[in-house]
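Of the protein chains in this complex, one is absent; all others appear in place.
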Amino acid sequence: MSIEVKNVTYIYMPKTPFERVALADVSLTIPEGSFTAIAGHTGSGKSTLVQHLNGLLTPTSGAVLVDGVNIGDKSKTGRQQAQTARQQVGMVFQYAEHQLFEESIAADIAFGPANQELSAEEIDQRVREAMGIVGLDYDTYHDRSPFSLSGGQMRRAAIAGVLAMRPKYLVLDEPAAGLDPSGREELLQQIKRLHKEQNMTIVMVSHSMEDIAKLADNVIIMAQGKVAAQGTPREVFAQDNLLRQAGLRPPQIAVMMQRLSAAGLPVNAHVLTPEEGLQSLLEVFHVK
Amino acid sequence: MLNNIMLGQYFPGDSVLHRLDARVKLVLLLLMLIEVFVFTSGPAYGFITVVTGLLIFLSGVPVRLVLRSLKPLWWIVIFTFVIHLFSHPGQELARVWHFAITQEGVVQGTLISLRLLLLILLSTLLTFTTSPLQLTDALESLLAPGKCVGMPAHELAMMMTIALRFIPTLISETDKIMKAQQSRGADFTTGNILKRLKNMVPILVPLFLSAFRRADELALAMEARCYRGGQGRTRMKELRIRRVDYWAMAAFVVFSMVMGVSLYI
Partner (left out) sequence: MAFIEIKNLSHIYHRGTEQELCALDNVNLTVEEGEFVAVLGANGSGKSTLARHINGLLLPDKGQCLVAGLNTTNAEELWQIRQQVGMVFQNPDNQLIAGLVEDDVAFGPENLGMKPAEIRRRVSRALAAVGMEDFRQFAPHLLSGGQKQRVAIAGALAMNTKCLILDEATAMLDPEGRQEVMAAVQRLHEEKGLTVICITHFMDEAAQADNVFVMQAGHIVQTGTPQQVFAKAEPLRKLGLAVPLAVELTWKLRQHGLNLPQDILTEDDLVTALEAAYVH
């Protein structure tokens, strides 16, 4: 089971002077259970790509399959199935707190499940569960206005609103953008737990190679509307030239270790995280 | 889905139309529009269509771009045409089911849709060749006499400047909020009017909140840049009537005369 993107081309404003090919014949697979990170320069097509994953954008040509079902299927027999498949993919936009609108946090989180026409008990159950996952205590917060929360909490409430629909795949576009370092760390840890404990498949668009190195097991690099590379972080970040062509750079620690290695120190030049870097340095300098 | 709308788009350039004083352009446009309504004869419309074409050519704005600005309004033009086609009694040309297409209908339909097209094209030409700020400055300057009777000319113009600046931002924001709510299963396309209105709440509330937030921050930024109302403010681009403007006025007088004459052809 997986999300498959098959030969998708997407053209913005076709047949106008503003025509722009945002995706050019993109094919890729996001395996179930993976933590997939999508990186790329601004304008590389990554935002366009993720909006295809739950059918917000319809490919100009090509198809997107969720667990084998074509989510763009408009035929009488396939339409219902396609809609169910689309609902398997939850979507968290950048600055997600800007979509909050209800008077209470619980009501806002209930919006998605209510649209799915679930029973009141089921909805209540989902709201409690989602608030638990994002670390907002139900008794303290459910009655409060979402706009009384801090920036980081608002973001988490918005994410809870998507989680309450129990998606199998969760797409997050720069979930930590604009948060301060502690808010950032907290949110990323929660996403990691979602992956580990709830077995949710995560697709995360990120500008931070450090976060990708720390969290992802599968990386897709986008450049000029095409997939420039896909693989494990270790494989992808080893392709220095390719990254630079895509307007990206490897994680800071990797760059530093490469410089040390080039200067003749026998360090591991292929580390991904600061922890690995520290380990390698300690070995080289024979200290514990 | 909202990025097809084109509003107040300025196309930088250095054509004669770009160089005209914005006040002159605004007033002449208004007068021209009035003439479109007053001189409703075939020859007059033929002439004004040719002149509009000439103006588009003079502006240096690509024809494709000008036509694109018609796109969201096409259906209104076609709708008007079709309505008129059937609604004028006269010599019958053809019959569709119970309705007769008359010769008078064809003539009227063509004239009325042409009038609509001309209105849109001429106003679009103004926004294509005039930067938003020049346009609002012109408005402020034309409204200035109203200040004596307490009309807040500067404030109105400043409001328009800001509105024009933020329209594209708010359109893309609306698009984003709509997508976010759609991802949560919101449905904006089915149900009766009441239900559809209710379905707009999840879009409108975030949109208003964001507009207020923007207004708040913008006010702060303006204050930080020494803004304190219209008093003592100068302009980088001063409006000034130059020779080219007199030529334009003269051309307009000739144009009006031809229009007048065309009534008697």
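Going by the order they are written in, the chains are A and B; count residues from 1 in each one.
Just so we're on the same page, a residue touches a chain if its C-beta (ideal position, glycine included) is under 8 Å from a C-beta of that chain, and two chains touch if they have at least 3 such contacts.
The structure presented is a predicted model; accordingly, all values stated were derived computationally and were not measured.
Listed residues A:20, A:41, A:144 or A:234: the one in touch with the omitted chain is A:41.
If you put the hidden chain back, the residue from B:143, B:162 or B:209 that touches it is B:162.
Interface note for the absent chain: among A:78, A:183 or A:231, the touching residue is A:183.
Against the chain not shown here, subunit B presents residues 8, 10, 12, 131-133, 161-162, 164-165, 168-169, 172, 213-214, 217-218, 220-228, 232-238. Although one chain is not drawn, its touching partners on subunit A can still be listed: residues 41-42, 150-152, 177-178, 180-185, 207-208, 247, 252-253, 255-256, 259-260, 263-265, 274, 277-278, 281-282, 284-285, 287-288.
Going forward, only the chains that are shown with their structure count from here on.
Measuring from the averaged C-alpha position of subunit A to that of subunit B gives a distance of 41 Å.
On subunit B, the positions that touch subunit A within their shared complex are 3-4, 62, 64-65, 68, 173, 176-177, 179-187, 201-202, 205-206, 209-210. Listing the residues of subunit A that touch subunit B in their complex gives 12-13, 16-17, 51, 54, 56, 87, 90-91, 93, 96, 98-101, 111-112, 115-116, 147, 161-162, 165.
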